[in-house]
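Every protein chain except one is present and positioned as in the full complex.
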Amino acid sequence: MQAGLKDKTIRYSLPLLALVAAFLFPLFVSSPTYVQIMILLYFYAYLTTSWNLVGGFAGVLPLGHSAFVGIGAYTSTVLYLHYGLTPWLGMFVGGALAALVGVMIGKPTFKMRGAYFALSSIAFAEGLRVMVENINKLGPFTINGPRGLLIPLVGDSFIKYQFLRKEPYYYIILIMLILVLALTYMVSRRRMGYYLAAGGEEPEAAESLGVNVARYKLMAMAISCFLTALAGTFYAQLTLYFYPKGILGLDLSFELAFIALIGGRGTIAGPILGAFLLRPLNEFTRIYLGGYLPGLHLVIFGLILILVMIYQPRGLQEPLSRLYDKVIRKLTTRSHAMGVEKA
Amino acid sequence: MDVILQATVNGLLMGSIYGLTALGLTLIFGIMKVINFAHGSILMVGMFAAYWLVELTGIHPYLALFIVVPFLFFFGYYLQAIVIQPVFKAERHVREPITVIIVTTGIWYVLDNLAMMLFGAKYRVVTTAITGHTFTIGDLIISVPKLYGLIATLASAVLLYWFLKYTRMGRAMRATSLDRDAASLMGINQYKVYNIAFGLGTAVAGVAGCALIPFYYVFPTVGVVFDIRAFVIVVLGGLGSIMGALLGGMIIGVIESVFSQFMASTWTEGIIYVIFLFILFVKPSGLFGMKQDW
Partner (left out) sequence: MKLLDIQDLTKNFGGLTAVNSLSMSLETGQILGLIGPNGAGKSTVFNCIAGVCPPTSGKIAFKGKEITGQKPWDICRKRIARTFQLVKPFASKTVLYNVMVGTFSQTKSTAEAEEKALKVLERLHLDQKKDALAGSLTIADRKRLELARALATEPELLLLDEVMAGLRPTEVEEMIVIIKGIRKNGVTIFVIEHIIRAIMALSDWIVVIHFGEKIAEGTPAQVSQDERVIKAYLGEEYVTARNQGD
């Protein structure tokens, strides 16, 4: 039993350490640029983890998830600009709307083949973007078409979800990320997770075992869309400006999907791993090579996706977690040996 | 009324080229059961190839066909053989070959951004021997390049049909599409069939590329426009159906053309998506599609 305890403590100590480091980070690093980098990192990790609930656990391929980011951002912002409703509440309205829309799209498309679902998600996201770009006013609400929405700066105001410094945003997104990871972990360990995995892999068999596959997929979709929309509001409040091409665009949708796929969809570690590996890679290639060849970083990104899909279709988390296991075992045997020696 | 008639004629002509793009896509699906998300990007490659050829040599775009089409055939053939095949093989027995979809999406992404990187976002247009030529029938103005496009489409469809029905390889392809395992037991190398099928699909896209450059802008993301149209058409007409692709193309072309008389072109874009979603929800097997186990 001693060995088992040791193994567990070492195995979980690294993520725990990372967690503590994450919380202490802003206390040691004051440069807003770096804090901003971490904020965006957590933001993407959050989005890909939410995506994973549908794209990973439910076994379908959503390629238009930015639609829900946009729904979140637009809903909370429009309600704030027009009614003065605090974005903290507006965010939940956006989430609910996104969940509703997600279920409406999911209901007819989940029955179809994976490719058709992927196509529908693209069609929906692009259709939404085009519509939004064409609308200036929706009833009493200003949408502003392709120019997007600007949130007036009011300085530090919690109720208005605006802060002058980066630190509050950092902690908000960090907490959101932790919650979403915890949620994913819980789902995977409980009946819903098992049912989703079964339904995604062999729906007929799952149905014969009592799983209403369609219903579970829709549940996963609703949760995922809800969570994704919350991030949309966060982004809106962080940057105080967004526009259709950016927040509803196919680029964002693809980026989310690709990161989760490269990291390893269907696993908990995959999406975060993907985000933490690929976002910095994208940023650096863009900054350093973008001067000579604009868009090269995207080409590299796409190539990485293709290579990973050919050689490690379960994502990079598979070889990396095996490596991690090896390291853990080496450490436990070493400490074991030390323990024996002491005795 | 005249306006609508003119719009309808334009729509039919443009729609035939949409149909041509869809033809390649439906062929690939019909035989491999794979939806090639990168099809629009491959069309874009064809368009750029034709563009550069014409721009640099001044050759007639329909003569450029003889270079572009084989080029795209081999491009597709090797793309399939080298990039897609390993994943395809790995997912042979999986119910839903999602990784293949992911890889073709990756190819879409890479090709579009590569083109952006190499050629920039500029909208290019080339003047060819037939650009801007029109002739009139009564009150109707018929655009010559578009008419050529229609002829190219019909010719391609007929050739394809003949190939599939009467040649040995064509029969092999049809056999593989019906039952890949049985076909391979008959001595048909299914992977060779797939490579050729893919190559044919992209070759057809090459024809479309040549047909488009006399009158359409060439830019890196042009593929997305045609990709979406192609998907809508293929779903409308039914996956795997040549007739469906052609008819579906014309229908979409006409809808687009007529609607844009009454609303901004950006709205028509939206209409296409709405139609797409509508068809998916109401009759996913399309007009002529084979009954799939959806």
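The first chain written gets the first letter, and so on, giving A and B; residue counts start at 1 in each chain.
In this text, a residue touches a chain if its C-beta (ideal position, glycine included) is under 8 Å from a C-beta of that chain, and two chains touch if they have at least 3 such contacts.
A quick note: this is a predicted structure, and the numbers were derived from the prediction, not measured.
**Student:** Give the labels of the shown chains that the missing chain contacts, considering the complete complex.
**Tutor:** Per the touch rule above, the missing chain touches A.
**Student:** Which of A:A205, A:I287 or A:L323 touches the chain that is not shown?
**Tutor:** A:A205
**Student:** Can you list where chain A touches the absent chain?
**Tutor:** 189-191, 194-195, 197-198, 201-202, 204-213
Keep in mind that, in the parts below, only the chains that are shown with their structure count from here on.
**Student:** Provide the C-alpha centroid distance between chain A and chain B, rounded to the nearest whole angstrom.
**Tutor:** 33
**Student:** In their complex, what parts of chain A are in touch with chain B?
**Tutor:** Touching chain B from chain A are residues 59, 61, 63, 108-109, 111-116, 118-120, 122-124, 126-127, 130-131, 133-134, 202, 250, 254, 257-258, 261, 293-296, 298-299, 301-303, 305-306, 309-310, 313.
**Student:** What part of chain B is in contact with chain A in the complex they form?
**Tutor:** On the chain B side, the touching residues are 34-35, 37, 83, 86-87, 90, 95-99, 101-103, 105-107, 109-110, 113-114, 116-117, 224, 228, 231-232, 235, 264, 266-267, 269-270, 273-274, 276-277, 280-281, 284, 292, 294.
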